[in-house]
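Below you'll find the structure, written out as structure tokens, and then a few comments.
What you see is the complex with one protein chain gone and the rest in place.
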């Protein structure tokens, strides 16, 4: 049997928001986690302005839940500051998207990607 | 699967000739062989006149082949004398009726009944 | 003799498919039908799967079971084997004693004979002359190493009903698995596997106006009952029965069981009346006897022995009637029914016995004509018989 996908997952999978990445440059940071061999990989890139995230782009290799999570996340991160990013936890995404139990591990990879974005965010960026 | 019956068997089974018996009396002899427990039994009764069989009646308990054989026989014995009766062999009936191999034994009971009729035929009957 | 002229009185061998059931099966077979593999993940598969699961609920509801306790098989023969060989082999290290009776269907008897070859000890219970195995006989047969008791609900040759609920209670009390072959009772008697303490139950569609080639095994799931499969593969039916599920067949069985249970009381009343009429008619010929218990019997089966008529001639004489002697699988063979022999009938009487079995499509006219045909042939053959004078009957 095919796994079940919630309406939110299907929506984000079919109409992903903010797919792609920003070209490297001033005010652009990049976070990444996972690998193809693991079956799940996220690359997040964010444009930062005034200590807050102004826009996010995502790339994802993974199951529909993961692609939906990348898309969903790209909207939620806007407006967050560096500390909020580092404090981000997977549970929000789980609640919004309804990951099946056996896929929870993939959300931890997403969390890693968010934190990696936080790490990449140099304190001196305006 | 039901056993196969030749057209001759079916005809004699459905329209047996000379069923029944003659009441005991002068010129009437009776031969019998087999038993219900054996699954096959024949009773033949014959009216004798001028050293020859004038008419035969048969009774049979047994399979369709046996009933057909009794009926068929009741026509063939007419005109036979005592020695011919004693010399009667089962092969004629087999040829006429096509007994399956596993039923041949029943023809020997028929032969016994014919011979028993011969035994019962006292030499002094006219 | 064309079938059209022949009167079908062999419902215990197999049933025609009820037209309402056939319609549903036919829908599945059409190009636009649910032709997907029920195990496939795509929409064709899920559509077929939904139909399979609906049918599972229908069958479960008809026997008082939860749907997850039903697994599909190819018929009662396979269900019997899966239950008997499956339980015995799985639990072989806990004990190798098993119990059944001498009047079971061949599918049960031969499965137990196979167990004997595999080192099991079988207690073969002998029913009374009425065909009934007393629950006390079962209790006495149980031993500490008994793994399984298998007894049929309704006998296919005589229609005699066993008290499976009482036997189930004894087995449950003693912790022995209890298998029931209910091929002949589904749709004919109320069945509730839970109330009857049945652990495994074999059913088949084609005795309940469904298609041939599909059946099911009820398996108690709580507490779980270990079972070794007969075959291995795709892992369908929780691994107990691999192979692509035949949607149209399963849909047919589901519908047949739902209709069978819904219409059961009306069907039974109608068939009982016809059978009563048939019995009166046959009895009036004289020299006949009922085989098996006079009242503990299912509506549609009447097994009668005819004194002083040889069996093969009787059957051939009655070839306008589709009836049987013995069970279909062995009928035509010259051997006397082992079931009637176990009830104490002589070889001769067993061979001169005819099973008339009636069903949903049997008519008054069928019965009237059948009685006339039997009377004609029996009287004709008896008139040719050398032994009628010295016997009872005519």
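Note that the chains take the letters A, B and C in the order they are written out, and that residue 1 is the start of every chain.
The rule we apply is simple: a residue touches a chain if its C-beta (ideal position, glycine included) is under 8 Å from a C-beta of that chain, and two chains touch if they have at least 3 such contacts.
Quick caveat: nothing in here was measured; it's all calculated off a predicted structure.
A.B. asks: Which residue from C:33, C:187 or C:300 sits in contact with the chain not drawn here?
C.D. replies: Going through C:33, C:187 or C:300 one by one, C:33 is the residue touching the chain not shown.
A.B. asks: Which residue among C:231, C:283 or C:363 touches the omitted chain?
C.D. replies: Among C:231, C:283 or C:363, only C:231 touches the chain that is not shown.
A.B. asks: Since one chain isn't shown, list which residues of chain A touch it in the complete complex.
C.D. replies: These residues of chain A touch the chain that is not shown: 1-3, 5, 13, 16, 19-21, 32, 36-37, 39-43, 58-64, 66-67, 70, 102.
A.B. asks: Touching residues of chain C against the unshown chain: what are they?
C.D. replies: With respect to the unshown chain, the touching residues of chain C are 1-4, 6, 8, 10, 13-17, 19, 22, 25-26, 29-33, 35-37, 39-45, 47, 74-78, 80-82, 85, 105-107, 110-111, 113-114, 204, 206, 211-214, 230-236, 242-249, 315, 319, 321-324, 327-332, 361.
The rule is short, and it goes like this: only the chains that are shown with their structure count from here on.
A.B. asks: Please compute the C-alpha centroid of chain B, do the same for chain C, then give the distance between them in whole Å.
C.D. replies: Here chain B and chain C have centroids separated by 43 Å.
A.B. asks: Could you give the separation in Å between the centres of chain A and chain C, each centre being the mean of its C-alpha atoms?
C.D. replies: 62
A.B. asks: Compute the distance, rounded to whole Å, between the mean C-alpha positions of chain A and chain B.
C.D. replies: For chain A versus chain B, the centre distance works out to 102 Å.
A.B. asks: Mind pulling the chain B residues that touch 2 or more other chains?
C.D. replies: Within chain B, no residue contacts more than one other chain.
A.B. asks: Indicate the residues of chain C shared as contacts by at least two other chains.
C.D. replies: Chain C, residues with two or more chain partners: not present.
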